[in-house]
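All protein chains but one are shown at their positions in the complex.
Order as written gives the chain letters A and B; numbering starts at 1 within each chain.
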Amino acid sequence: MTTLLEVKDLSVSFDVFGGEVQAIRNVNLDVKKGEAVAIVGESGSGKSVTAQTVMRLIAMPPGRIKNGQILFEGQDLLKLSEKDMQKIRGNKIGMIFQDPMTSLNPTMTVGKQISEGLIKHQGLSKSEAKERAIEMLKLVGIPTPEARYKQYPHEFSGGMRQRVMIAIALACNPALLIADEPTTALDVTIQAQILRLMKKLQEQLDTSIILITHDLGIVADVCDRVMVMYAGQIVESGTKEEIFANPSHPYTKGLLNSLPKLSQRKDEPLIPIHGTPPDLIAPPPGCGFCDRCPYAMNICATTPPEVTDLGGSHKVRCWLQDPRAQSDKKTEVGV
Amino acid sequence: MSKTLVDIQGLSKHFQLGGGRVLKAVQNFTLDIKQGETVGLVGESGCGKTTAGRTIMRLYEPTAGSMIYDGVDITKLSKRQFKAYRRRMQMIFQDPYASLNPRLTVLDIIGEALDIHGLTHSKAERKRRVEELLELVGLNAEHASRYPHEFSGGQRQRIGITRALAVQPEFVVCDEPISALDVSIQAQIVNQLIELQKKLSLTYLFVAHDLSMVKYVSDRVAVMYLGKIVELATSEELYDNPQHPYTQALLSAIPEPDPSAAREKERIVLSGDLPSPINPPSGCPFRTRCPAATEKCAAEVPELRETRNGHWAACHYA
Partner (left out) sequence: MNTPDMMRDDNPFAPLRKDATAGEKITRKSLTAWQDIWYRLKGNKLAMFGLWVIVAVVLLAIFIPVFSPFSHDTNELANKNAAPSWTHWFGTDNLGRDMLVRTMTGAQISLFVGVMAAIIDFFIGIIYGAIMGYFGGKVDEIMNRISEILYAVPNLLVTILLLVVMEPSLTTIIVAMSITGWINMAWIVRGQMISLKNQEYALASQVLGAGHMRILFRHLIPNAMGPIIVTVTLSVPSAIFTEAFLSFLGLGVQSPKASWGTMISDSIGAMTLFPWRLFFPAFFLSLTMFAFNVLGDGLRDAFDPKLKK
């Protein structure tokens, strides 16, 4: 499979009063054609900043890209002019945001919002764009698309609006779709609908997807590969089978442990991750997870760990993989 | 069996929307909660679970129904008489960012609970008591002088818990206490709540939309749909043997963090959206989305009835 998107060594900071928040630090990731990749992490881990940087949606200032490259179809997006970038945004890369209530323009009909991009990017005529927009509404499962075309966003429910967002994002048949927490604002039963739709469309249209989420359940459902982010870095990556069967970073393991299984009883306590994530205005000198890690060693507090290749596509950024670390500890984490 | 602490009978809360429209947020809500028990209340947004919790706390005046708390019907009490009950029943809120006044220090936020009920008699005693309470939830004295915005979501939620516990209540309504928190923090808060329940013998009404978490913390679970309880059972029973088709769909929609389970699981994906509670469907509220709906469902409202021992469901076919 060919690589569609490659992010190399990307660092983004925000200048705020009192210093620099290092939102993401040396992030590397790649997305292949037709693949669905999940970026998992909690709020403040840098997952949304990564996605927004790819779309060049970071406000600068206060944002600042310190180093790195974003190669999309071989072209460095960071070097493009804003005008050239507009030809990519919404055309070759589509995006869905978390909140379907605020990401649609309330003063424009839904149909117009879909066809706008088609006219601009694909040079379609008004009637062609309308035809295609109705086709898109049908594709994302909106009943009576001809009537819905003329309606305004407030006439749609939350789940329906998210469908419209997907229709807008996919209208120009983009090579890549970035979905930033697309189902977080939705109810479980609606979430199931939207996820099923995204999976179906991915297969049908052969679009690559970057799915940003904090919900490991969704990841297991939809994605092929997973990147786990913590404190602005990717701490573990691999196929979903590798990650779920053999979580190797203590944070990944902690995340999986802190979710209750449906079979778990009240007298078996959950295993939480203690403490809170570090403030990235002063990232810890060593590993970002050190303060909360039950296996932390002296070196973790002082020196940042390098990436270790665990075979396959499984990579982890942790000192426990170092041959000098005690082997009994390693197995404790590994299983 | 321990005694019933809270006995809610036919509680309803309707909101007048103007233009003669009425939003029936909660209808005929009947639930008993025993001392030391945790009852979970689940449902999707707009199903009325938060309104139910708030009406129980008398933040809203109920439209109909009664609520017997420890033998006394508190819906009949005057505001003044009710104040004594404020100490016995407390609430933990959903949004750790909105539930703490940003202009006050943690000392004053928690201290307010002590001030209102005159629980401490000097500044020094007040400060000491707040610090003790903070330690109970794993924070320390140094945190007392800080402002809410300096804390993370999990820490703030613990401050909110501390405020509720400052008056030493026996019954606590937890209104989605973890849904705004990160996954790694949710388990901290849930463990904390369970630990505090054991230590202080608390009774919880745990309102949430996250079924796996509700199942884990609750002894019994009530499922709400469009303002009504549609199923009530012990949590084991509900998850092993859901009777109402809505509960079945909810359970099947939970994404599980396990790829092999995800692949095997046959999902019941409900079609359509939640109907508007202003204009609910006739008969069974769930019939518009129910895969097994019949004509009877449109014509008759199913009553909540005991289908098995201790298992209640509001479905004609359960």
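Going forward, contacts are C-beta pairs under 8 Å (C-beta built on N, C-alpha and C of every residue); 3 or more make two chains touch, one makes a residue touch a chain.
Being a predicted model, the structure only gives us computed values, none of them experimental.
J.: In the complete complex, the chain left out here touches which of the visible ones?
T.: Missing chain, whole complex, touching shown chains: A, B.
J.: Using the definition of touch stated at the top, determine which of B:V22, B:V72, B:I116 or B:L200 touches the missing chain.
T.: B:I116
J.: Based on the whole complex, identify which of B:L100, B:A144 or B:L270 touches the chain you can't see.
T.: Going through B:L100, B:A144 or B:L270 one by one, B:L100 is the residue touching the chain not shown.
J.: Taking the full complex into account, find the residue in B:M67, B:L139 or B:L270 that is in contact with the omitted chain.
T.: Answer from the full complex: B:L139 touches the omitted chain.
J.: Out of B:S12, B:Q155 or B:T288, point to the residue that touches the absent chain in the complete complex.
T.: B:Q155
J.: If the missing chain were put back, which residues of chain B would it touch?
T.: 54, 57, 59, 83, 86-87, 90-91, 93-95, 98-104, 109, 112-113, 116-117, 138-140, 143, 145-147, 149-151, 155, 160, 163-164, 167
J.: Which chain A residues would touch the chain omitted from the figure, given the whole complex?
T.: Against the left-out chain, chain A lists 14, 16-18, 21, 62, 274-276, 278-279, 281-282, 290-292, 295-303, 319, 322, 324-328.
Going forward, only the chains that are shown with their structure count from here on.
J.: Taking the mean of the CA coordinates per chain, how far is chain A from chain B in Å?
T.: Using C-alpha averages as centres, the distance is 31 Å.
J.: So in the complex, which bits of chain A are touching chain B?
T.: 42-43, 157-160, 187-193, 195-196, 214-221, 240-241, 244, 251, 254-262, 264-266, 269-274, 276-277
J.: Which chain B residues qualify as touching chain A in the complex?
T.: It is residues 44-45, 152-155, 182-188, 190-191, 194, 209, 211-213, 215-217, 219, 239, 249-250, 252-259, 261-262, 267, 269-271, 273-274, 289 of chain B that touch chain A.
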